[in-house]
Structure formats: C-alpha cells, structure tokens
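Since the structure comes first, as structure tokens, the remarks are kept for the end.
With one protein chain withheld, the remaining protein chains of the complex are depicted in position.
Coming up: chain A.
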Amino acid sequence: MAIRLCRLGLVDYQAVHQLQLRLVAARLAGAEDDVILVTEHPPVFTLGRRGRRDHLLVSESFLAAHGIELIHIERGGDITYHGPGQLVIYPVLDLRRLRRSITEHVGALEELMLRLAADCGVTAVRDGRGRGIWCGGAKLGSVGIAVRHGVACHGLALNVAPDLLPFTWINPCGLSGVRMTSLARESGREVTVHWVTRHLLQILQDLLGRPVAAIDRLELPWPEVA
C-alpha cells in the first residue's frame, strides 16, 4: 500500500509505454504499490485515442527525415510532442484506493505542474481552453490519461527546456494556433529537468496526502529487450 517514485532518465517512448501497461496489469492482478514514473523521451509525436492525423501539419516523410516517429496510443487528448528537456510524469495509480475521481486526478496533475513551475519562479494558470497549464497565453504543460478498471496511467508533460520547434509541426492537443512555451523561456534561466524536479517527492506527498518513496529502476517490471 505504498506509492513509489522512479526516475528513469531519458528513455524511449515505447519502452516506457510497455512498462506502464505492465504496471497497470500488475496492479489489476493484485500488486499493492502505486508507481510514479518520471522520465524524458527522445523526440516522438503521440496521437491520443481520438486524435486526428490532420493535426500533424507536416508529412510523415518529413518526420522520417528527422528521425521522429508518430505513435498512436490509448490516452485521452489529441496529438502532442515529447522530446529531451520535457519532464514527463506517468502516475500509475489506483484511483479507487486513493478515492480520487478522474476529474480530480486530472486536476491534481495540473496542480503538480503549477507547483513545479512556481518552484522555478514561473506563474502559470489553468485556462478554459481544454486542460493543461498556460503562461501568458502559451501552453506550458499538458495532461492526458487512460483508465482501466480504476487504475490510471499516462499523465503529464511539462516543457522545462525542450526544443519548441517540433511543436510548430502540429496543432498541439488538437488546438490550432496554440503557441507552446517552456520554463526556460518564461524564467529566462537555464533550467534543467533535474533542477525542476528537486522538490518533486515532497510536492507529490503533499498532493497525494501519502508518503512517496523513491525506488531504483531495476525494481520495475521492464519488458524484455528483443
């Protein structure tokens, strides 16, 4: 009945996706612990369950030339970009045990991003335009989750200091004309994912109202590498 947090570092999207699905399956098979994964991905575009291919504004051959994959996944939300310098957090949580509704969970993910931003001296806000957090009209962080038998996975992506150019190749989250920003741009400082997450454990404990303990990545049920 514990919540564990694991810092994975920079890991391929598909590998962490498989890991999440394994953690969900383990949870449904009776595993006791909730696990929060903290990671960054090499450049990749992902399209949510109902995401529209036409929100990708460049051709697939253009992406291929840049070595970037487009992956369809089961989370809510539309198209988004992940890349180095973007903090990605996937809480694999049993919402029933936490007595959290889905809307409360999505709200908590936004709150987590707001606090991490505030911790860097950046004031961000929620906005009526869908979900996520915003700064001066530009989008700073996004959320998208999937729920299976009460267990949530996927989570949030907060732009710490990623290359923002690839976002201009899509309509992020399916919204046209959205400008993306980062903590680096808003704070005018050289921030890193490591620095931004220096108080992450404490902030998560506050938000979840439960102790969170760090674990090593070797303790996770990684899929076999082919």
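In the analysis below, contacts are C-beta pairs under 8 Å (C-beta built on N, C-alpha and C of every residue); 3 or more make two chains touch, one makes a residue touch a chain; residues count from 1.
Convention: contacts and distances are computed from a predicted model.
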UniProt protein name of the chain not shown, from "Thiazole biosynthesis protein ThiH", "ABC transporter permease subunit", "ATP-binding cassette domain-containing protein" or "Glycine cleavage system H protein": "Glycine cleavage system H protein"
Absent-chain contact - pick from A:27, A:55 or A:75: A:75
Residue in contact with the excluded chain [from A:145, A:170 or A:191]: A:145
Absent chain, residues of chain A that touch it: 48-50, 74-77, 101-106, 130-132, 143-150, 152
